[in-house]
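What follows is one structure encoded as structure tokens, with my remarks underneath.
Rest of the complex left out; these chains stay put.
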């Protein structure tokens, strides 16, 4: 049964079309990698999934509900940057995952003690317990992203959206983040959409890899048409489709 | 309407320093208590601002000259009574030239002064006496009184018109040449305590308390009480000698009877007519003013000058007379 | 939907933008009505209609004495002073900003001094200015310069320091000397910041201009405001204030437009 349904979605900014005729169905618990050339609209697609923007045409439904009008508790997100609150300590950031929905954005009394205990458990799981009282700015990039994911998960969203979460990390850190993410997925069975620039990363982590590209192309006006999903690979079988794709990477090259 | 709390504004000037003293010394409170009212005396640095505030209704009384009373509150439709005629300038205001020469030498020179103030009036009278007019000058340059001394020290400035204590400070400079001063037009620049006519009518006790307190201090000054004079001198930022020399060019009415006599004198109406004409000539009486007679002024004997149907400036000797009679 | 995510449409936004102006006007009219009911010749809050009359008169009728339309005359005088003061400050600030931002020795010498200078309240040292610069146009221009120059220097030298070190190193590897780096790399990149800083300092510049004109002058917008204060001609004052505000808004918009025009390179890709 389809959990996330994207139905013939168009998005334009002003008169400029970015996405065209995007349709896709995703089952609960699937891990979807999204790849495509720079500027082709991957982040835009994620913003639509997040309900941060409303599509010009078409609609996106989650679990059969009417389309959401703004971001909310059911969708968690991690961006490449700015995904943790710099003015909160690491522990406060995790507690914020649960407390921001409260009227004052805080827990008080007993609840507070309990939330801190739960936060400390989460921190232990994501390996950040030794820096619980530090501020994010003092953490390495990899630790910051780990915290951002931990915080998003603390809110128990039904879908997790990742926009190039490891784009700014060096390869070593990146590999350990892959392990981290795979472990988490095993534990939670969450539905995940992840935008990445790195094809091998997309195939390694994803169950499916969606490729965004412009199917039509006007050489006199490169912005005349929008992008859509041109390939939808089954990536469960380890790295094998990656080899197949290699021959097709010209679609990823910028014009 | 009747009330018991009053606010009176004053600004620093030789003849108005007693207002500061009678506030500090408690004399005002004593008299206010006697009449069962409360009078707050507020010092305001900026003289024009104090009159504007009074005109806007923030104060029940203010210290002002006859000329500024006519132009601001009375011209602005606020019926105002001259409660106390404290003094007239008798040399306190002066036209000063840098270097040798006479009034005729002002022709073709720029003159620095506070425009539209009594200095401007004094200049007009001085030029009159020499058969000149403002058009014969190279212009008048509006210069803040606070900066007059510094301005005089610059090469740009060739002549200034100003008042004390600035006059005495400028006269100390080598080459300062006093051409004309208010002792040449005695009784024309008059320093008053003016109050709102309606307020005074509804609250005679307010008038009595102010006048009573004032003449108590006048008595001390007339007796030459050095402690009192020193305090006034320091409040005005100078020392006893400086203050005394300023007083010397001020015709203080220590005795209320003298003030009454002056106010009832025959000179006052003609002075006020001259002042009104000067103001009209400068456009100060406002665009609504068809002529210099637009504002009516009444005198103690009941006579008026200007528009008798629009009397907003009243010289009233009732309360000073009470002081003279010892009836307060 | 959260208020944070709701956006007014174009029509509503235009309407909302007018609301505070309308409210301010209404408040004034009520206040004015109340005072005029008590005293019909009250000068403090003249009726809007009489302000409009006065404004028309000020903008069109020549002065009886001089035969000139004073408002235009005052405007010209003030704008001249303002332009000179701001222009000189901008020029000096650019030079000092480059020197302080680029050269460590100059920075060590001047940064602290300029910092302290910027803390001195300029109005308090006016008498000295008069003596040194006289009472003429010069002293008014100098007051503006003294008022805004330290801020401009601090701002611009900060901007020069913010030029990425990489870019300066790149210029060095292309053989650029210190003066070439200053003229060809730092200066052009400073220009948009200069316009921005000038926009920011126009407010203080007006303030100092008015203060200078209030103290010793025979023409200018500030002169007139402080002169007519002597007979509480609020209709004239309000007209002048509105006019000054309009001039300031126009200048601000013009500088913004200029900045967009002149520095196309600051615009990012589509």
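As written, the chain order gives the labels A, B and C, with residue 1 at the start of each chain.
As a convention for this text, a contact is a pair of C-beta atoms (placed from the backbone, for glycine too) under 8 Å apart; a residue touches a chain by one contact, two chains touch by 3 or more.
Small disclaimer: the values here were computed from a predicted structure and weren't measured.
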Counting every copy in the structure file gives the formula A x2, B x1, C x2
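Operating definition for what follows: only the chains that are shown with their structure count from here on.
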Distance in whole angstrom between the CA centres of chain B and chain C is 38
Between the Cα centroids of chain A and chain B the separation in whole angstrom comes to 80
Residues of chain A that touch two or more other chains sit at none
Contacts from chain C onto chain B in the complex sit at residues 39-44, 54, 57, 64, 126-127, 130-131, 134-136, 214-218, 223, 226-227, 229-233
The answer for chain C against chain A in the complex is residues 1-2, 5, 270
In their shared complex, chain C is touched by residues of chain B numbered 48, 52, 55-56, 68, 71-72, 75-78, 110, 112, 115-117, 139-144, 146-147, 149-151, 153-157, 283-288
